[in-house]
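Encoded as structure tokens, here's the structure I'll be asking about.
As you look at this complex, bear in mind that one protein chain is not there, while each of the others sits in place.
Read from first to last, the chains carry the letters A and B; within each, the first residue is number 1.
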Amino acid sequence: MTTQAVDQIFVTIKHWLVFHSPGVIQPAVSLLLSVLPLLIIFPSLFAVTTVLERKGLGRMQNRYGPNRVGPYGFLQPLADGIKALIKEDIVPIGADKLVHFLAPLLLVMTAFLEYAVIPVGRNMVVADMDSALVFFFAAGAAMEVSIFMAGWGSRNKYSLLGAMRAVAQMISYEAPLILSSIAVVMIAGSLSTTTIVERQSGFWGVWPYHWYVFTPWGMAGFILFMIAATAESNRSPFDLPEAESEIIAGYFTEYSGFKFALFFLGEYLGMFAISGLAVTLFLGGWAAPLSFLTFIPSWIWFFAKLMALIAGFIWIRGTLPRLRMDQLMNFAWKFMLPMTLVVIFSAGIWRFMPSGVVRWVVCAIPIVLLYVLLGRALMGGRKLEKRTYRFAE
Amino acid sequence: MTVPFLILAAITLAGAVAAMTLRKLVHCALALAVSLVGLAGLYLDLGAQFVGLAQVLVYVGAVVILIVFAILLTRGDEPPSPRVGRAVGGVVISACVFAVLAWAIVSGGAAQGASAASLAPISDIGHAMMSRYILPLEVVGLLLTAALIGAVVIAMEEKRRTK
Partner (left out) sequence: MLGIGIMKGLVETARNFFGSYTSKQRLTTVQFPDERLLQPEATRVFPFLVYDTDDWEKGLRCVACKICEVECPPRCISITKSADKKPDYSGIYSGKPQFYPEKFDIDVSVCMSCQICVEVCPFEAIKMDNAFELSTDDRFGGLLWQKERLAKPNSYYQAIHPTDAAESDAALAEKKAKAEAKPAAAAKPAPEKAGAATER
């Protein structure tokens, strides 16, 4: 089997199956075969990620994670799934039944919609659209409506408060999210994800020179994008709306059993989708990192990069404490928005300068300058001090 | 009058009717969201990808949230029940508006059906916005900035007043 054949194996299988099905239902079969793998792979990835996250967090906190169910605890998602399914589904008496019921469904549906435009491998994207990026952000915006529905439908003031805070947080961080991807769109010249990945292909010797993360605006944009992605998925350190110690569980307090599992699923799927988009925009999509590694199929590279980003999410979760609501909002509007605007400016300079080291340095200057200035200004004169423990020393 | 068009039109109309007739105001807002999604579907059916997706991004993602926040932060649940006189006036006015819009659309020639060649790719939209429509774009940007500053000033005024 040549590397090319292994790389395109799923595409070939799909074409063969579509070819051999009766003509009338061919579009339906084609559609189903494109969508079904997504519906199978990403929830399985969700299951694996939950246990990896718990074990990873445990190790970072000097303890074991779950290690009783199955070898090294890897069948834990099975136990969790059974528990979620057999729990009684409690709906509060005064709850808005339709809204309460539809919220988790809408969340999961919009989360799945986001996968339609992420190229998982060479020639492997469900919908090759011209404005794929706008589609992605539109689906993300629709997630906010479902979160609001969840908070409203529970007829619980704390849930409503949590939902409003969650929506405010998600809207605030959408601005830096979209703006940091605008820089990529500017340089790539297209909103289509497949085009963006193609523009990042090619090597300079061994090094994947064209990945946008290796440019100053790309690196800054990538970091800002990941921070905004953490906030969009309501993950630590931005998980105030669903923090257990703050407002019980925020907007999904009143959900039990399978609906809770659906919320969890929707949140993680959103996280995977946005990581997938970060891989596509900044890390070269399904391209191999070093030129002599191109024999490994493209879809393996995509998932490897995705898992690396997820490991980064878990790492950040295990390290940072939760941000307070006002700290969160200040961070979005006062720090990230100006930084993203400077990233766009820097990308503009990049476009018009001849390539070389000078270009790199010149484009890095405004970003670093603004970072240092904003850091000084926003710290308000406080300095980071070494923590001392009065009685422990 | 293809099947997708009929389905999308039905969704849009159903959402609009529900937004008028439902009792709870938040339900009305959510029905409005459904109607706007139907409208986005109509745009996509016509082949205007960017407009349809921007419709979802802006309207469903931001405007509906804005409406919902406005409802939650100002009034309670039920709208006041209309008197019969007001209902008649409302019907008359909406009939007039409908007539004007229908005349405008029919006489504009758009009802003959759009040809596939008139699909506007995004790069064309971008070019047009940066060359031919640059002034309206900047004016809109200025307007939005003014609105943002106005909102911040109003909120600051209230904070100063409540202190």
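Just so it is clear, contacts are C-beta pairs under 8 Å (C-beta built on N, C-alpha and C of every residue); 3 or more make two chains touch, one makes a residue touch a chain.
These numbers were taken from a predicted model, which means no experiment stands behind them.
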Visible chains in contact with the missing one: A
Touching the absent chain when the full complex is considered, from A:Arg59, A:Lys83, A:Lys97 or A:Arg324: A:Arg59
Interface with the undisplayed chain - residues on chain A: 56, 59-64, 315-316, 318-320, 371-372, 374-375, 378-379, 384
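Please note the rule applied: only the chains that are shown with their structure count from here on.
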Residues of chain A touching chain B in the complex: 96, 99, 129-131, 134-135, 137-142, 144-145, 148-149, 152, 160, 164, 167, 171, 174, 190-191
Contacting residues of chain B [partner chain A, same complex]: 24, 26-27, 30, 33, 49-50, 53-54, 56-57, 60-62, 64-65, 68-69, 72, 121-123
